[in-house]
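I have a structure here, written as structure tokens, and I will follow up with some questions on it.
A single protein chain has been omitted; all remaining protein chains appear in their positions.
Per-chain residue numbering starts at 1, and chain names A and B are given in the order in which the chains are listed.
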Amino acid sequence: MKAARVVALGLGAIACGCSGNQSALHPYGAPAIHVEHLIVGIVALCTVVWVLVMATLGAALWRRRQKKVETEISQQWLTMTVTAALALTVILIAGMTIASFYTTRAIGLPAKAALTITLKAQQWWWQVTYAGSAAMPGFQTANEIHIPVGQDVQILLESADVIHSFWVPSLAGKQDLVPGRSNSLLLRAEKPGVYRGQCAEFCGLQHSHMAVLVIAEAPADYTRWAVSQSADAIMPAGPDAAAGRTAFLAKPCAACHTVRGTAATGTSGPDLTHVGSRQTIAAGLVETTRGSLAAWIADPQTLKPGNNMPMVPLTSFELQDISAYMESLK
Amino acid sequence: MTRSKDGELRDTALSDRELKRALAVTWSAPPGLWGALSTVDHKVIGRRYVATAFVFLALGGVLSMLMRLQLAQPEARFIGPDRYNQIFTMHGSNMMFLFAVPVMQAMAIYFVPLMVGTRNIAFPRLNAFSYWIYLAGGLLLWIAFVVDTGPDVGWFAYVPLSGPQYGAGKRADVWAQMITFTEVSALAIAVEIVVTVFKQRAPGMSLDRLPLFVWSMVVTSFLVIMAMPAIMIASTSLILDRLVGTHFFNPAEGGDALLWQHLFWFFGHPEVYIIFLPAVGMVSTIVATFTGRPVFGYLATVMALIATGILAFGLWVHHMFVAGLPRLGESFFTASSMAIAVPAGLQIFCWLATIWAGRPVFKTPFLFVIGFMVIFVIGGLTGVMVASVPFDTQVHDTYFVVAHFHYVLVGGAVFPLLGAIYYWFPKLTGRTMSEPFGRWVFGLIFVGFNLTFFPMHILGLQGMPRRIYTYQPEMPWSGLNMFISLSAIILAAGFLLFFIDAIRSARSGAVATANPWGASTLEWATASPPPPYNFARLPVVDSREPLWTEPAELRVAAGLGVDRRELLITSVAEAVPEARESSVGNSIWPLLAALATTVALVWSIFSPWAVVWGSIPVAVSLIGWFWPKGVPEDES
């Protein structure tokens, strides 16, 4: 198996040397690990087959032939060889089909998941909804899914407009989000970490910038996070953030975005109640900093041409204040 | 010169020289513009088809270089998302619908009648019509692209993105209507090929003596006839949804977005074999010629062709493994998708056995066949990989799949095609392509192709989805992408050299003899290029390799009339002569009918009334086409 892994991943590893947070070859989730074993196995087997075929081709092309009289190769010998190769093909194919079948069973959804999260894809961001419970109200966030490590998490996949595909390669294979249907997918992270994913079904202008982060953390951390997310937005402390809040509510921002606990209740854009606590903005486009928030608000159509956030005319003071306010929404 | 009792002039009455002169008069097209527009000669139309398809190949290649320029660096601003989406959609649609399928059928238009030893294809006017319709469809797509109305929904145009609510403007309609044009032309050729092969073979060419290329084209034509109706229903439903508000794909009104995917891939997967099977036939032909022996396992190869054709209809769902279908059903399609590796493998083994037993001659066409083997086996094996459901969930819609289908389509079809062009160029033009140039072309394309596409497998596994116009600098993809873009220059240089060589050779290459490679099939039994009547006297065949078993003098059939375009109808299985049949003469009506059809189809992008009013000129042109003119060709 070790050798097979080297064969399969050799080139990948040379070219990669990367963080590996969005790669089928660096799995940290149970389904992805199963699939990676299958990938390595099949790739290794296929590599052997290819080498054998090429060796045969080379031998057939350049084998030593008598100059004058070729001893006629017996038809029977050729027939037997071809038949044997064909039989071997059938056996290999059957073997791979069976291996594939067992892996399919291993990555299926369990009867009962510890947690169910609803993911609704839209052009071009992800709306994440956590259902409420007796202890805690439900809440919405965007482009960032937190899950407890080591637990089965069921993701319900829906689409608000066109077909998208949810794919976090380090955790699991992909699954489409089809309007009019509800699919689901099993996530189970075996190790805490930040796993990046991306829409994998072409969905229009900004298909390229439709990333999602899955953050797997210890159950206690997860619970702490969920409780803080379910709370309303804090009142900003600093003067510029407070001014930003006022500007945010007075400007078109509030017509599309919700900040829970304020008059902003728009639903066509992502929920911004705790936007400052997220690692990235604009569906994984840039890291959340005050500067990137300002850049994004000032000119979303240059950073992500064609997305549905308009360029709202703001004075430089308003821009500063609003980005300060956004950053403060931890 | 003596006429028979009924006043007909028969070839038995003429010397060879007189016969050739008389046949040339009967079969030629008039000179000048009128002749060019009204000719029904399968060779002229076939050549036009091939040349047009290669123009589209070059245009599609330019698009791919634009994409590589944009992807060479992260967050490049060379092309915006709107244009990039049009570019990759155009690249895919153009290569699949305007290049790959038509070029294979075009080769069949030219060579199948020659290889079965007849004088023209069946339904020659339909053949002319098919070309004009194809040209119109290609122009529609490209003109739309030039004026910024190019389709931007991907070459499989998934609804609802391509539907009325999310596909703004006429872009998706242009795509869907281009499909209509190409499916009409493809269906027309498929019917012609089937009839030509089943009813017009040379006497004695029973089905078990059919050249393998002809077999592959017969199977391909049946695939076209059975697969194209699915895409016709799909694209028509899409246009109806978009134009008159039907609800085929609207889930809220009982439609289904996945219905599109089923219909599209029920066509789309056989489409791959529509492109690949003719290439298989080309490989068999080239292997036989350049190893100097018949392909090992004729029966096995033919059975593999047919099995591939049948299985092709049973595995469309492997394009939908992540759409959320029931797992048990998906496992069935895993099994069927993997099973197609068996006939494919059988063919590879038969070619290997042929090469083993023969004496390979390393000329350019054969080099392309070797390249085909190396690349296609990789593509086939990655095909086995994506057939597995769990494997596919990780690589579906990623660069791994991009790499896979380029290995299959370029390796499996374009390499044999280029080999076939080098091989048949003498028969197409009467001149030979340059051998030293050919080696360079092969070397550049082979090396460039592998350097360009192999790393894409790795990119896909590293998480790079396809159809993205850019990626962020923090992703670990930029090094490989730059490498791929640079390698693509090598590949492009190879194709450029190929085009230069082809154009140069067509004008001033060495003049070719009738059978420069010493090949075995009937197209080499006549001059290069063949005269308008193909064969002065129709050959009679009594083996699978007529030119190898009787190299001295081919037996010929006698008794055909020369006053009118006559050819021989033979029985389906044994090719026993049944009747003398006339073949139609030149006509301008196919062009007019194609123009009328084009007007109706383009108009129907904008208004449903086009179907009503546009059908009037179509009807007029068809009446003109079929109007009895009292000439012998039309009478009998």
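Convention: contacts are C-beta pairs under 8 Å (C-beta built on N, C-alpha and C of every residue); 3 or more make two chains touch, one makes a residue touch a chain.
Methods note: contacts and distances are computed from a predicted model.
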Can you pick, from "Aspartate carbamoyltransferase", "Lactate utilization protein C", "Cytochrome c" or "ABC transporter permease", the UniProt protein name of the chain not displayed?
"Cytochrome c"
Out of B:Ile121, B:Leu135 or B:Ala186, which residue would touch the omitted chain in the full complex?
B:Leu135
Based on the whole complex, identify which of B:Ala24, B:Leu37 or B:Ala527 touches the chain you can't see.
B:Leu37
Quick one: which of A:Met80, A:Ala218 or A:Ala255 touches the chain that's been left out?
A:Ala255
Answer key for B:Lys20, B:Lys170, B:His262 or B:Arg439 versus the chain not shown reads B:Lys170
Among A:Pro192, A:Pro219 or A:Gly306, which residue is in contact with the omitted chain in the full complex?
A:Gly306
Applying the definition given at the start, please give the residues of chain B touching the unseen chain.
31-33, 35-37, 44, 48, 80-82, 135-136, 139-140, 143-144, 146-149, 160, 163-166, 168-171, 241-245, 247, 249-253, 606
Please give every residue of chain A in contact with the chain that is not shown.
161, 179, 205, 250-252, 254-256, 268, 299, 301-302, 305-306, 308, 310-313
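Here is the rule we go by: only the chains that are shown with their structure count from here on.
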Tell me, which parts of chain A touch chain B in their complex?
11-12, 15-19, 22-25, 32, 34-35, 38-39, 42-43, 46, 49-50, 53-54, 56-57, 59-61, 63, 65, 70, 73, 78-79, 81-82, 85-86, 89-90, 93, 96-97, 99-101, 103-104, 107-108, 123, 157, 161-163, 165, 167, 169, 172-176, 178-181, 183, 196, 198-209, 284-285, 305-306
If we count contacts the way the header does, which residues on chain B are in touch with chain A in the complex?
80-82, 85, 153-154, 158, 160-161, 165-166, 251-252, 256-258, 296-297, 300, 322-324, 327, 330-331, 334-335, 338-339, 341-342, 345-346, 348-350, 352-353, 355-357, 359-360, 370, 373-374, 377-378, 381-382, 384-385, 387-398, 455, 458, 461-463, 465-472, 475-476, 479-480
